[in-house]
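In this view, the complex is presented without one of its protein chains, the others remaining in place.
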Amino acid sequence: MGKTKKTPEQKSYQKLEKKHELKRPVGMNCLKAFLVGGLICTIGQVLTYFYIYYFNFTEATAGNPTVATLIFFAMLLTGFGVYDHIGQFAGAGSAVPVTGFGNAVISASIEHRSEGFVLGVGGNMFKLAGTVVLFGVFAAFVVALIRTLLSMWGVI
Amino acid sequence: MHMTSIGIRVLVIFCIFVGLSGCNQEQRSAESRYSLLQTTNPDPAIMESQDLKKSNIGAKVKEEVLSLEEVYDVAIVKGKQDILVAYKVKHLQRFRMKKIEGRITKLLEKNHPKENFTVSSDYKIFLEAVELKEYMDEPDYSEAKAEKKLQHIIKLKNELT
Partner (left out) sequence: MLKGKQSWVFPKRPAIVSTGVTGGPFEAKGKLAEDFDILHEDLTMGKQSFEKAHCLLLEEAIEIAIEKGEAKKEDIQFMIAGDLINQITPSSFAARKMEIPYFGIFGACSTSMEGLALASFIINYGGAKKVVTAASSHNAAVEKQFRYPTEYGGQKPPTAQWTVTGAGAAVVTENSGQKGLPVTTSATIGKVIDMGLSDPFNMGGAMAPAAADTILAHFNDMDLDPSYYDLIVTGDLGKIGQETTYELLKNAGLALEREAFKDCGLMIYKEDQPVQSGGSGAGCSATVVYGHLINEMKRGTYKKILMVATGALLSPLSFQQKETIPCVAHAVAIEIQD
């Protein structure tokens, strides 16, 4: 599509503009992401132990209610308008854990509520998260295929 | 957005969380309560109707499993037909959990070909095993009850996600 070659004029301007551009504080962002992401995962671990301890869940099965609980809290935080502030602070730290996925689905649902339940909420709920679902499933399929083939040929 | 109103909202969420976790307080004995975090290494629990000669198998299995250097904590329950072996693996060895499980299963089946083992590294199974052992130490806990609980634990172990 519109990827034509840059003219020398455009190149020299972009060089000039770069000088004034504010850089992302990558190091600091990584640190914040690590801390917040780690905190969310710690909460997740506590929840897992909670379900193992007080309910009939094993380590293997406790993941399901843990994820559900985390998404539930992400939903409350999103609805109360807190999660986007956390997101601006933490970046990937709050986007990568499952709470980020929940936030993407829930924020889109809230946003498109005004267009009705079917076309609005239903049609736009996975506007952002749909990509994750699609490529997640596809990547899992490819990896499973490779593994199956390798084990069929006796490599692993 | 007011910072104070965010504070209130976070507080509300926190209260819901605490409320949720508060309503399921079930009393457990000290040992099983801490077995999730500490090394307990309980004695093997053997159901009484087994003959004495056979009861020695519990100690043997325990020794064999503990001989693996990755394993630091073992709980064993011997039922009528099943032997439940729950163990904990040193934290950094958890990446090789599957391999360790395979090794233990192989070792036990080789040494005791007649027994029926259920091997698990799951914390929950460990927790339940310790708890069962404690119940069995109580004089008024019937053997039928113990066997039922053991079968329940084995079923739990085989549950899929």
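Letters A and B name the chains as they come in the text, with residue numbers starting at 1 for each one.
Convention: a residue touches a chain if its C-beta (ideal position, glycine included) is under 8 Å from a C-beta of that chain, and two chains touch if they have at least 3 such contacts.
Owing to the predicted nature of the structure, the values given are computational and were not obtained by experimental measurement.
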item: Displayed chains contacted by the hidden chain, counting the whole assembly; value: A
item: Residue, one of A:39, A:98 or A:128, that touches the chain absent here; value: A:128
item: Sole contact to the chain not displayed, among A:47, A:62 or A:104; value: A:104
item: Positions on chain A contacted by the hidden chain, ascending; value: 1-3, 6-7, 9-11, 13-14, 16-17, 19-25, 29, 78-79, 81, 83-88, 90-92, 94-95, 100, 103-104, 106-108, 110-112, 114, 127-128
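In this text, only the chains that are shown with their structure count from here on.
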item: Separation of mean Cα positions, chain B and chain A [Å, integer]; value: 34
item: Contact footprint of chain A on chain B as seen in their complex; value: 1, 6, 9-10, 13, 16-17, 21, 24, 26, 36, 122-125, 127, 156-157, 159-161
item: Chain B-facing residues of chain A, complex; value: 49-50, 52-64, 73, 76-77, 80-82, 85
